[in-house]
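As you look at this complex, bear in mind that one protein chain is not there, while each of the others sits in place.
This part shows chain A:
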């Protein structure tokens, strides 16, 4: 091992790198095939080969989607991803929702909790198949792929971390093709400070210096350690990352990610084959949208047009703080940078501002800047606005940003977009809350939530304090949902007091694109967005047109994805 035969100069070459990737995939494959489902972690190297009924098809996919959403939600709630608390919360929620197969796969081993070997194998198969089903559902768009990859990565990492220390992991990694080598003692001494200062444990504490260097350090081209590079958690010298053996997990993850990403591109490429099977398409099409609730992209019939003249009032009364802030910047500074324009522009589109009114709004404010006249505006910004409305370029119907997207967005100097509860410092946020007339006890409540990274709950509290204690049904998940709720409350259509029982929605998109809403009752508000689906619902219109007992997965596997 230790790649003794490889000279440094060849590491950088694509040929070698691809060979490593292939070897890794092959190795994983071999391990899996030696005895299918003996490994506690699957890297999903090969597509499953099994018979599955259409009902099961949806049940499998849905169960996995729920797990991913639980992780997604926990990422927003706890600042420290992969911490013990983070993991425990996820486990608790998966158990609470009783997602049986994943409880077994993720948190049990044969013999504990009465899990038999057969059950374990069945659960691992469930994990395997459901992963591939979601690949189908999320391969379609760049945004879906990103979402899916990032959460599958979290799930994978969580499982892998559970393994650290186990000899199997190290053996696996340090197999012949692993493109790293052990750092010699002399070199380790030479870069002692640099290495020690680069390896951080949670909370920014360093490991005791002497302790850190007693363990093995591996040198590997930085491309294999991208996740460590991103977090600046590794010492880099001349293109090589000095990886602490505790962090080898990260290296496997980087390889897994590229494998997953390639897999998804392959599905996308072969999607036309899948599309020929109506039964699959009925489950897979809009899968994400159907199970996350409302999609604010498509204009609903009941949305009446909003004119530019109404915006001054609406923005102060019914815009969520993220949009209100952006709106205020436009009014005050007559300018907004690209991603701010997108965040606000798509929101305006979805509350029903038609394109000509949107142009009127942007033009009216932007041209107040002395250096921007009407012609300059048309040149510089008009295309952009028309693009948002799908009138230019590839004419895509862009959907407005969800809270998730707003919270996760990259905010740099000069930018005003993002979530004010996350991307503002205390002083700025306080000023905004004062401006919105949130009383001091409300301020305290909101600031406390922000401190704990509960940005969406803080937003919900903001809603309550600015809407006479009326609340948002099921928590704030989307700026446009906030807006609609606000309109309903202010027009007297809705009267849900904070203490009332919260209703949750399941939205079903019919094949013709129309939506049907079902209302379910649940008593726990905080977990609502995760459990907004219920596969056991009777009379699901999706079940009826499909044939039972068809071998869909078998078919899929044969399509080479």
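Going forward, contacts are C-beta pairs under 8 Å (C-beta built on N, C-alpha and C of every residue); 3 or more make two chains touch, one makes a residue touch a chain; residues count from 1.
Operating definition for what follows: contacts and distances are computed from a predicted model.
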Remark   = In UniProt, out of "Coatomer subunit zeta", "Pancreas transcription factor 1 subunit alpha", "DNA primase" or "ER membrane protein complex subunit 2", the chain dropped from the view is recorded as "DNA primase"
Remark   = Checked against the full complex, the residue among A:268, A:334, A:386 or A:405 that touches the missing chain is A:268
Task = Taking the full complex into account, find the residue in A:198, A:282, A:318 or A:481 that is in contact with the omitted chain.
result = A:198
Touch residues of chain A, complete complex, unshown partner = 9, 12-14, 17, 193-194, 196-198, 200, 204-206, 221-223, 226-227, 229-232, 235-240, 257-258, 261, 268-269, 325, 329, 379, 410-418, 420, 423-425, 427-429
